[in-house]
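The other protein chains are all here in position, but one chain of the complex has been omitted.
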Amino acid sequence: MSAVAAPRTWDEFLEGLWKQNPVFVMVLGMCPTLAVTVSAVNAVSMGLATAFVLVASCGLVSAMRRVVPKEVRIATYIVIIATFVTAVDYAIQAISLALYDALGAFIQLIVVNCIILGRAEAHASKSPPVAAMVNAAGMGAGFTLGLVLLGAVREILGSGALFGIALFGANFQPWVVMLLPPGGFFVLGTWLLAFAAWARRRERREGASHA
Amino acid sequence: MSESPPAPSAPAPAPMRDLVLTLGLVAAVCGLIIVGAYQLTLDAVTANRRIALERSVFKVIPAANSLAEFLALPGGGVAPAGAGQAPAGAVRFFAAYDAQGRLAGIAAEGAAKGYADTVRILFGYQPGCQCITGIGVVSLRETPGIGDKIVTDKAFIANFTALDARLNAELSALAHEIRTVKHGTKASPWQVDAISGATITSRAVGKAVNDAAQSLLPKLAPHLEKVSTKP
Partner (left out) sequence: MHESAFQIFVGALLANNFVLAMFLGLCPFLGVSNRLETAFPMGVATTFVMLVASLCAFGLNLLLTAFHLEFLRLIAYIVIIASAVQLVEMVLKKHSPALFRALGIYLPLITTNCAVLGVALFQTAREYDFAQSVVFALGGGGGFTLALVLMASVRERLQLSDVPSVAQGTALALMLAGILSLSFMGFAGLGG
């Protein structure tokens, strides 16, 4: 039994991480993606916070899946998600007030991140806890990856640094718009473009090998 | 939508008792988690806030060694700030004391809308010269490289080393409103010279200081001796 289950759990993890990456493939949870990715550190923190809420919520939803009546399930999921978001909110305040200030209202806005409710409804409510949490962890990792890719580019172009470490000399002219809202839209659009082009090329190569 | 086995009739809706029990269970579990998280982090969060506050007050009042929090009450009078809600209209401020327990300065927060979001500053006030002697930024979300120059621009910071905040004869308001003026046109000690190219954020700082001073200083002036020595 376990010999079959182990590869399957790893597959579930990978699926959330890459093939169904919430940022670049499913294009969900856009609001925090664009708002907090002005630096790689913020991106990682937000990604981890969301991942924690994802895993914890999916775990609890899955544990209670046989008990929650169908009629009130969405309301119940929302309350569960809001609970863990409140917990994360206090945790971040306890860890670093500077980080809390940087992430701002978007910590509490994790509760309306479509990814979490979507996963809870589509997956966690139908799977045993471990499988649900692994899948959630994959999604969380994929989300963090997406945020970091976005945050890294914006930080490099907009501040000339990565994770706070200056990369270029003092003469670097920061491309300030990258740190502002328009920059967020442009960089994400460019990443999606890159992903689409890469997916197209892979399809063509696979099609050519079958021909 | 989940697949249900083909049945001649729809499954009966869950009885009300089950609904209530389940929701009660969910509420109980969630309540436990929230309260647990709150209690676990309360000490760390309070400590963090106190450290951040002390750091910013000591930055605007360098001679400070300790501080005490007070409320300037709307009807007149000054009271030590308790842990509960401040009465409506009360203005919170900090009295900083030096190593000998004498008043080293007063610090208070001000806020005004900047370019992107609220700009929150802390200013230090010396009753002796009736002037503002320094500002520090509490929270800033302005354009990086432009608005955040208020932290780095030495000429702008110099505006606040002796900013006139005298009260008028009736002690009802500032004698001269603190205003931000265009870069290079500062003519009086109660004006703030804006940063060229960062007018909106500069104006926000000026407005924040003015609004806070206007609401605090008239209330505080008649009762200054109450906070002159460390409680």
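As written, the chains take the letters A and B, and residue 1 is the first residue of each chain.
Here is the rule we use: contacts are C-beta pairs under 8 Å (C-beta built on N, C-alpha and C of every residue); 3 or more make two chains touch, one makes a residue touch a chain.
Everything numeric in this text was worked out from a predicted model, so none of it was measured.
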## Note on the structure
Of A:16, A:59 or A:184, the residue that touches the missing chain is A:184
## Note on the structure
Among B:20, B:35, B:99 or B:175, contact with the omitted chain is made only by B:35
### Message
If I consider the whole complex, including the chain that's not displayed, which of A:105, A:165 or A:208 touches that chain?
### Response
A:105
### Query
Among A:14, A:35 or A:97, which residue is in touch with the absent chain?
A:35
### Task
Quick one: say which of A:17, A:40 or A:117 touches the chain that got left out.
A:117
### Query
In the full complex, which residues of chain A touch the absent chain?
27-32, 34-35, 74-75, 78-79, 82-83, 85-86, 89-90, 105, 108-109, 111-114, 117, 177, 180-186, 188-190, 192-193, 196-197, 200
### Message
Counting contacts across the full complex, list the positions on chain B that touch the omitted chain.
### Response
30, 34-35, 38, 85, 111-113, 115-118, 199-200, 211
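By our rule, only the chains that are shown with their structure count from here on.
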### Task
Please compute the C-alpha centroid of chain A, do the same for chain B, then give the distance between them in whole Å.
33
### Touching residues (chain side chain A, partner chain B) in the complex
38, 60, 64, 67-72, 76, 79-80, 82-84, 86-87, 90-91, 93-97, 101, 104, 126, 158-159, 174, 176, 179-180
### Summary
The chain B residues in contact with chain A across the complex are 2, 13-14, 18-19, 22-23, 25-27, 29-30, 33-34, 36-38, 40-41, 44-45, 48-49, 52, 139, 141, 143-146
